[in-house]
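Note that this complex is displayed minus one protein chain, with the remaining chains in position.
Labels run A, B, C and D following the written order; every chain starts at residue 1.
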Amino acid sequence: MTVAAPTATTTPRRRRARLLRLPSTLIAGAIILLVSLLLALFPQLIAPYDPTAFDYNALLAPPSAAHLLGSDSFGRDVLSRVIHAYGLDLQIAVFATVPAFTVGVIVGALVGYAGGWVEAVFGRVVDAVITFPFLVLVIAIVAVLGPGLTNMYIAVGVVGWVFYARLVAAEVKVQKRLDYADAGRVMGYRPLRIIFRHLLPNSITPAIVYWMTDMALAILLGSSLGYLGLGAQPPASEWGVQIADGKNFMNTAWWISVFPGVAIVITGLGFSLLGDGLAELLRTRK
Amino acid sequence: MMIPMNDTVISAEEVSKQFTLPQTMSRRLRGAPQLAVNALNGVNFTLKRGETLGIVGESGCGKSTLARVLVGLLDCTEGKVMFEGNDIAYLRGNARRSYNRRVQMIFQDPYSSLNPRMTVRQVLTEALHVHRMRPRAEIPGRIAELLDLVRLPDDAADRYPHEFSGGQRQRIGIARALAVEPDVLVADELVSALDVSVQAQVVNLLLQLQEKLHLTVVFVAHDLRLVRHISHRVAVMYLGSILEIGPTEALFSTPRQPYTRALLDAAPELDPTHRTTSVAARGELPSPINLPVGCPFNTRCPFAFDRCFVERPLLTERGPMHRAACHLTDFGLAPAAVPPMQTEAVS
Amino acid sequence: VDRGGTLAYGRYADSLFLEPVLNDGNVDIWVLSNLYDTLILPTDDGQGLRPGLATDWKVSEDGLSVTLTLRDGIKFSDGSPITVDDVKWSLERAAKPDNGIWQFLVQSIDHVETEGDKTVVIKLKKTDPAILSALTVFNTGIMPKKLFEAAAGATDAEKAKAFAEHPVSSGPFMLQSWQKGADMKLAKNPYYWDKGEDGQPLPYLDGIDFQVIPDDATRILKLQSGELQGAEFIPYARVSELKNDDNINMELFPSTRVEYVTLNVRPQLNGKDNPLSNEKFRQALNYATNKRAIIQIVTHGVGTEMTSFMSKATPLHAGDTPLYPYDIAKAKQLMSESGVPAGSELTLLTLAGNQDEVGIATALQQMWQALGVKLNIQQVDNASRTEQYRAGTFQMRLAAWTDDIADPNEITSYFAYSPTIDAIHTSWKNDEVNKLFEQSQSETDPEKRREEYARIQEIFNSTGPIVPLYETPYPVALSKKVHDFVQIPLGNNIFRSTWMSK
Amino acid sequence: MSLLPYIFRRILQLIPTLVFILVVVFVLVRLLPGDPASALIGDRALDADVQRINHELGLDQPLPVQFLYFLKQVATGDLGNSLSLKAPVIDIVAQRLPVTILLTTMAAVIALLFAVPLAFLAALRQDGVVDTVIRGVFQVGLSMPVFYLGLVLLTVLAAGLHWFPVGGYGETFPDRVYHLFLPALTLALSLAAVLMRNLRSAIIGVLGAEYVDFARAKGLKSRLILIRHVLRNALISTVTLFGLSVGTLLGGAVITETVFAVPGAGRLMIDSIYGRDYPMVQGLTLALAVLVSLTFLLTDIVQAWLDPRVAR
Partner (left out) sequence: MSALPSQALTPALSVRDLTTTFVTSAGRVTAVDNVGFDVFPGEVLGLVGESGSGKSVTLRSIMRLIHAPGVVGGSVLWQGRDLVTMPERELRRIRGAEIAMIFQEPMTALNPVLPVGLQIEENLKAHTPLDRAGRTKRALELMDLVGIPEARRRLSDYPHQFSGGMRQRAMIAISLASNPKLLLADEPTTALDVTIQDQILKLILELKRELGMSVVFVTHDLGVVAATCDRMAVMYAGRIVETGEVASVFAKPRHAYTRGLLGSVPRSGAERTMLLSIDGTPPSLAAIPPGCPFNPRCSFATEVCRTVVPPLDEVSPARLAACHHHDRVAAAGSPVA
């Protein structure tokens, strides 16, 4: 026999208590990302310099009062560039993953519900995509479409939806066997209603958690492509490009690459913490 | 208590259901036929308006499958389910939806049968709205009525399922089914997951509702005491077949099938002074993939004789509305006439 | 001194096809001279001539034939003698139309005659002032005729492929093993003819181990850790750092390399008016470009300003003042004279992942902003860039050039003489330049030829379709142990008399 | 219980996947702007040269013809000649693929050697200091771009401390392992982080499973319980994840091989894409796809071995 859930009455006080009981990882992640978001939205309020302005008098200047995090080989202020990069990198995180997420979730839900040969065909597509080294495929697609962020989004989307679809399909397959799905059918609801109104909200959790990781990975991918020159285009500041810029100065001007690296790590940490926290939260809610 | 046994609402005629199992490569290579689970094998019964039919049997005997076939969640492989004179397999469009509305199901698992992300109000609104049971404006009022009907507090409407106990959830499930004003309720193991004390609350509610709303109920359970308590008539299932069906009193006092008797003997009595050390039935349920030839119970039946291994017994009259499927047509009649159940202790 | 040992040298990319005639690019060219000797060798400054497999040479009065005398006792790396037949065959193969992309360098050769077993006479279709320089170029390297023809395959191309698998060479080194894309080992050619200053046979090295290390930083690290004794293509950013490294000689070999922006001057591009067709606008861009700043930012002071479109190391280079010194006032004035509206957008192609090009592009973006010009940077990979380039659909691109021959004719043909490739595919055209170039191609009087080239440079530099940026030396970092390595201005890596101290 | 039919079925499933991949790659590489000839010769190419070369390579044929020709080649076990390296694709793949296999195998082993013990440590000290430190360090590892991480390791461990050679590839097998250690480590860290995370939560899950309690109720030694009961069950999901990560690992090899000057297939793949070396790209893709599929098969077999419920 199963344990009877305690009866709970929801008063405002309880709600507040529950808020306080949010997983600490979730709160930490949310705070990091909130700060990142502020930096992304209002970089000019915090950044001391124009991120693209050259200063021929301060080429490769080490961190000092004038340039808190030093300057790069163009004399651009590293701090300002790191801050201004927040906008672009968060954009990468979101835009590179949202299309994949959306398409993947929808397709996954349909595939998971349909089962049968639809699922078998889908299985082969998944095999094909995961069989191909992801980065190589993205590079190839970007090479076809031309470098630049938009094309990178497309490339990542073309490949990435499969992972979401797989996650959601697997979960929908589990959920559709549960009684509440049958209940929907017994009530005479149409399949689309059952899929999207009933099954999907209960199947999307792993996809959301994966999404968080994926956003962190997208930033890294963006930086790898930036390193290869296929990502963000100059003069935009983007952490990966900044790190690539600083590669030749690792010994002489470490600050060019280290600080954007720190920004990536912190933001990645934010996403993972949020993901872990969400997973925990959604798990305990169940 | 009089049962208005006038007209038949729903009936099963020779209903069979097979689940084909995925063919494995090695079997395909050997050319072996595809395996199938024979979940239902020629089930017949009729259900009168306002009556409660209990269905008992051991795990895997096809009770849930039968329930699902009745509400149209599964199509039967052979035979048909008739509702008010129509074969439900041929219902389409509005007729089908109307059938879905009028024959409702309540589920066993209080945890999985409610969408965890919808509040009670959303669940009920959806039901009322999709079937246009009430105009939009009247829906909140109707929800309050329904909650009152299943005796849930008013503030329950805006809470999520996980905020309720198992018994309360079952009541939400019942409210959902009742929202569309059905004629027939199929309850699959409605209270099996609940604690005894809570079980009693739900059983009481079901009894009250049935009286009040003149519902027809199919009550599926493995707990004999419960089925006996709640049903007008009881069907005993074994390996996808009904082995005995009859009015509760008759069936429990004079079981006419060895399996029914084994079930009754195996259920522990609430009487500590009444103890046996003998085992009621040996062995386990055979696999529904390879059904025994002849009587399905022949592998475990202490009375089985030659005929039981070749010919499948049909349900035949044993009394008023009481039918059993056993070649020993006298079984259970006069205790003296039948050899005592061979009992043996395990060791 | 004991002068043996194997030198490990880090390259940024591997060779693709080590065959003098049919190879495709610098990765091959720059090491080929170690495998195949030419009749004449370039001097270390890349401009002069010195004896190679031929000990002396003479151009006839009418300029239509060249007579060369082969050196005594020259042998291929398998010990067989190098004969006049091999020479005749090698030169005629290089001059055969449609054989390889370098044929144009020796297209004046009609045929080759032999006299006795020491003398070859090259007969020319027309006078060719660059013929002697051409005889120092890799595609006139001497190969063993018999072995080549015995190689498997029906066509020349197939035989070349088969031969290149197990080549027999005439240069100081021979191929020992080759893991394509990873490393290539050359061994000393025991039959090589040349002797060093100390009278010992060359080469001094027992072998060279070319290792492919595409990542600049890794190549340097490997040099610093002593796993390599030499590394090419040191990023300019690290030159001064390595100069201060006690164990490393940071060499900057003079080169013919120039870096510039190519401007497409077609009046219409992709259906839109192209402001670059406006000469004043081009000049405005040129004056608005602060080359010194770019040299500082991108080459970290290693580069120098260009005084002509061809490098100072190119023979017949003319010009002594930097082209278009930075003058923003003049630029603005030219801009307004040009009538090109402020806010015009230009698109510049750069090679994806190339830090220098990105740096230049970023700097140009800033500098041209002052003119009200918005520069879009489009990073593409090499093949896409080449496609747009050849189709003439690009607007601007960054490019670099090095000469393959110690003569101005190659660069001028590509840059200024429109029939070749439409003036680096810009569609720039100047009839006077074309005429001068055609004349110069058969001009036998060196002084007149110098004047012709001076005039061509004057015209091209003032109205041409480029923004000259800088010229740079070849930055090569060598272990202090390595002596007497040169990279000549044409890029060839000369290991002939290189030696290592223990 | 025989695994053979199961393996057989998996191999059959492989065929449509490979065909699908081949078609995609064939089309994709031909969609790339630019042609092999201009990629090969570059800026100095004359139109005549380009046309001549494209004709020699058969690239002036219509695409379907080219594809049929390609299929015919594949069927006869010939993958054609590399356009840029002027050698049979098969030979080059045979030379390069083992390098990548060794590299990724080492990376996988290193990742497991890191992930398994640390996951145990973290899981057993759930939410403690050790757990937090382990997870934090891996998080940093996971958030570092591969090329940067590689350079840092090279600078510190190879050039600085001289523990390892600076990139390259050795002659003998032990020498190769020695050379590949750092690149494998670079590649391993992110995989280790992913595996560690997964394994940690799997172990935490399994530690709460009733059969572990039952094992304790039997009076078994803790170590035996951890190894026999906990690890094996926890590994099941990790093995799947591991299989799925192989593609990512190979993708990471592209950059790692460049940074560490390892002459592997990943780097060759990128070079070939840039060089528009169609036969090379196709051949490599096929080889990599077969390799990855075999890895899937292997992980599936391992999983079937770990979890008897899988192979029906």
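Things to note:
As a convention for this text, a residue touches a chain if its C-beta (ideal position, glycine included) is under 8 Å from a C-beta of that chain, and two chains touch if they have at least 3 such contacts.
Just so we're clear, the structure is a prediction, and the values are computed from it rather than from any experiment.
Contact with the omitted chain, checked across D:Val24, D:Ile90, D:Val133 or D:Leu220, is made by D:Leu220. Between the chain not shown and the residues B:Gly72, B:Gly167 or B:Pro296, the one that touches is B:Gly167. When the full complex is taken into account, the listed residue touching the unshown chain is B:Val203, out of B:Val203, B:Ala250, B:Leu291 or B:Met321. For chain D, the residues touching the absent chain in the complete assembly are 207-211, 213-222, 224, 228-229, 232-233, 236, 306-309. Residues 1, 58-59, 165, 167-168, 195-201, 203-204, 207-208, 222, 224-226, 228-230, 232, 248-249, 252, 262-263, 265-275, 277-282, 284-285, 345-347 of chain B touch the missing chain (whole complex, contact as defined above).
Basically, only the chains that are shown with their structure count from here on.
Looking at C-D and A-C side by side, the one with more C-beta contacts is C-D. Chain centres here are Cα averages; for chain B and chain C they lie 89 Å apart.
In terms of their C-alpha centroids, the spacing between chain A and chain B amounts to 49 Å. Among the residues of chain B, none is found touching two or more other chains.
Along chain D, residues 32-33, 147, 151, 155, 274 each make contact with two or more other chains.
Against chain A, in their complex, chain D makes its touches with residues 13, 16-17, 20-21, 24, 28-29, 31-33, 139-140, 142-148, 151-152, 155, 244, 247-248, 250-255, 266, 269-270, 273-274, 285, 288-289, 292-293, 296.
Contact residues of chain D toward chain C in the complex are 32-36, 38-50, 52, 56, 84-87, 92, 95-96, 147, 151, 154-155, 158-159, 162, 165-169, 258-261, 263, 267-268, 271, 274-276. Considering their complex, residues 16-17, 24-25, 98, 101, 157, 161, 164, 179-183, 211-215, 217-219, 221-222, 224-225, 227, 381-390, 399, 414, 420-421, 424 of chain C touch chain D.
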